[in-house]
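This part shows chain A:
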Amino acid sequence: MSDVLFHLFAIFTVACALGVVFNKNAVASALCLLLSLVGVAGLFVLLDAFLLAVLLVLVYAGAVVALFLFIIMLLDMQGGDRKKFTKATIFSSTLAGGLLVTGLVSFATRGQLETDPTVPVVGNTLRAYAEQLFTVYLLPVQIVGFLLLIAMLGVIVLSKKFEGLDDIK
Partner candidate 1 sequence: MAVVTVERKPLTLWERTYLPNIAAGLATTFKRMVKPVETLEYPEVRPEIPKGYRGVPTLVYDPNGREKCVSCQLCEFVCPPKAIRITPGEIPTEDPNAHVEKRPQEFKIDMLRCIYCGMCQEVCPEEAIWLQQQYSMTGYTREEMVNDKKRLYELGGTLPDEHFKWDKKKAAEQAAAHGGAHH
Partner candidate 2 sequence: MFDFYFELPLWLRLVLQGTAVILVLFPLAAACSMAERKVSAWIQGRPGPNRTIAPFLTWIPGIQIFQKLGLFQLAADGGKFTFKEDPIPGHVNKFYFVLAPIASMIPALTTVAFVPFGAYFTQLADGTIQALPIALTNLDVGLLAVFALGSLGVYSLILAGWASNSKYPFLGGVRASAQLISYELSMTLSVLPVFLWVNAPGMPGTLSLFDVVQTQSQPGFWGGMWYVFLMPVSAFIFLVALFAETNRQPFDMPESEADLVGGFHTEYGAFKWSLFFVAEYAHMIVGSGIFCLLFLGGWNPLPWVPLQTVTDLIGITGNPLLSGLLAITLFLGKVGFFIFFFMWVRWTLPRFRYDQVMKLGWQKLLPLSIANLIVYALVIAWLETR
């Protein structure tokens, strides 16, 4: 049962992810992204990580994609012509794709995942998740939060037009 569901969700997720890339319409792409995120949430549910699944839907599917759509609609982006490939882009994208394939292949063939059933599931309950977050992963969480703050300040600075010193005050 759960194997069948895993395959269904996996195919659904990948198909929607491809839809994001290949759709010419930006709104349709965003909706494919939404469905893809829902598929990932379904995969999380199959892994008994209910909290992660719900958080993924709440934050990404609920808010972030809505924000994407808001911006797409505000900017009124219509498919438009695609830029022609230049030599630089062909080279760099081939390089990046090659690296990705190499990484995936090495991960699939040589990577070793611990399948130890005694490892507690931490994405399952709120308590287990929170404990991990505030003990083992406290430093990474703080660093990520700090980075996000810097990014937010950067966006504010970039999006405001400064004519002179008076504007900063």
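Keep this in mind: contacts are C-beta pairs under 8 Å (C-beta built on N, C-alpha and C of every residue); 3 or more make two chains touch, one makes a residue touch a chain; residues count from 1.
Keep in mind how these were chosen: all candidates are chains of the complex that A comes from, given by their letters.
Just so it is clear, the structure is predicted and the values come from calculations on it, not from any experiment.
K.L.:
Among 1 or 2, which touches chain A when you look at the whole complex?
P.N.:
Among 1 or 2, contact with chain A goes to 2.
K.L.:
Contact residues on chain A for candidate 2 in the complex?
P.N.:
Answer in residue numbers: 27, 31, 34, 50-51, 54-55, 57-58, 61-63, 65-67, 69-70, 73-74, 125-127, 130.
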